[in-house]
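Excerpt of the complex: some chains, original placement.
Each chain carries a letter (A and B) given by its place in the written order, and its residues are counted from 1.
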Amino acid sequence: MNYQAILEEIEKEIQALFSEGKVADYIPALAKVDPNQFIMSVRLFDGTSFGVGDVNSKFSIQSISKVFTFTLALHQYGRDLYQRVGHEPSGDPFNSLVQLEYENGIPRNPFINAGAIVTTDTLVSIHKKYTFKFILDFIKKVANDDTITYDKDIYKSELENGFKNFALINMIKSYNNIHNKIDTVINTYFKQCSIMMSTSQLAQSMQYIANHGVNPLTNERLISISKAKRTSSLMLTCGHYDASGDFAYKVGLPGKSGVGGGIVAIVPQKMSICVYSPKLNAQGNSLIGTKALELFTSKTGLSIF
Amino acid sequence: MNYQAILEEIEKEIQALFSEGKVADYIPALAKVDPNQFIMSVRLFDGTSFGVGDVNSKFSIQSISKVFTFTLALHQYGRDLYQRVGHEPSGDPFNSLVQLEYENGIPRNPFINAGAIVTTDTLVSIHKKYTFKFILDFIKKVANDDTITYDKDIYKSELENGFKNFALINMIKSYNNIHNKIDTVINTYFKQCSIMMSTSQLAQSMQYIANHGVNPLTNERLISISKAKRTSSLMLTCGHYDASGDFAYKVGLPGKSGVGGGIVAIVPQKMSICVYSPKLNAQGNSLIGTKALELFTSKTGLSIF
């Protein structure tokens, strides 16, 4: 299939949507990006890449980082992890806190903030003050790029404005489901959200999941086949907050969005994809990114269904 | 692959689980089945079938009927249907009614009771008093069997004990999202739940979804490719109530369970499956049926992820 031609078609078709959506503005550092960007990368297992827009331009990965920390926690804890975080879709945002109260501090899944904070905590139990370094080293390895780092302004902005996340972590701690100091965990969490990557790097970084646990570039197995499949499953059912069902319905691929405007997706055993466009829809996912992926599976027939 | 051998292996491995779970007892007519049954059917597009147990023994399909009515409603209304029923996972059972209140009578998806009642109502708007006949005729066609009918005792039992469903339909009606008389809609709904089918018939009846809308037996297109894929997607994200995420995570196939003990599943573009075992887990899905499907994808590697 001529993927490059398809990406270029998509780029044309989404132009009409630039008037819609709204860039995340809950922290000043995110609000200042150019709203009318569209970048998309596709990467096959043999290393062939396709792209439109500036595929080396970096943006804040935000919740896409949850895929990496979940992989690491699942690798280290296996099914013991499920006692501290579930794997069910969370319903709607309104439920986030009541769900925690109702279910005694066990977050519904690792791809909502509450759940990602718990998976970060499980890593802090092992790697202590080196946890962020450990996470970043893993990302550098799977993205095949040693230069990746986090943005200090965004990190500081998150710390100063992240009252809802402070509320969540204190709530979970009150149920004894945070085992380390709140400051250590939340600092690590905010740093991982502030990591800057390009669509090219993110597409590369998802190869190990698409390829059932093995990075095709190095042939290194990072997680077991079964855990790679389960990560994919979780991306499908829980990857887009309360629009997860809609994404599965319209796009039909495992994916994970970030409020910074990026979305990663995989076609199992075939390829990985990353799209970036910072304006968000009402559910906090990239509006044009979601549409672009819908066009991609329509044009290629690559939905998993 | 030797599917028959795999089914026989599964049959052996699940024996140890017969002590767990509990047959549905909310209506007397369901409570009286033999609890220790296990039946499983697999059907390929060329008509080859595999099975263990009495694959012609019939049971109440219950919520599996929601797949057929959704297909019919989606076929007739297209995206207009989404204004009356969503396609997001519903979170947990606790939320069912509060969700209806919070979202003004729009059920979260067509595979929870509230949503299926609305899809039945959309069919009643068209087919009036012939709606149940219309639904049953469709099922006879896709199952390739003219003898299928519903069980009058179970139907009567549902009517007499279905207080929660009466609560739901009245609630939705109060938001003007039921357009026909409550009695007509609920009678049709309870009849479709009381239809009796065997694993062999149900496996056959799911072929058109697995085969992207075309019944491979007759080559008749019943719904568009896109609608078949969307039905599959919905089965994956919403097919097992508040254990949908867990089913996707462990089994990795689109499926739909019924409280009667049946589960259907599909491998897109490959095959359809039906398993029956009446004891249920805490979420109301067949306990052994779920385990059998997990073993099936482990042994065959046929997960969609």
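Everything that follows uses one rule, which is that contacts are C-beta pairs under 8 Å (C-beta built on N, C-alpha and C of every residue); 3 or more make two chains touch, one makes a residue touch a chain.
Please read these numbers as outputs of a predicted model, since none were measured by experiment.
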Oligomeric copy total, full assembly; chains in place: 2: 4
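Convention: only the chains that are shown with their structure count from here on.
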Centre distance in Å when chain A and chain B are each reduced to the mean of their C-alpha atoms: 32
Complex contact set, residues of chain B against chain A: 86-92, 94-95, 99, 102, 108-109, 226, 228-230, 232-234, 236-238, 242-246, 248-250, 252, 254, 268, 298, 303-305
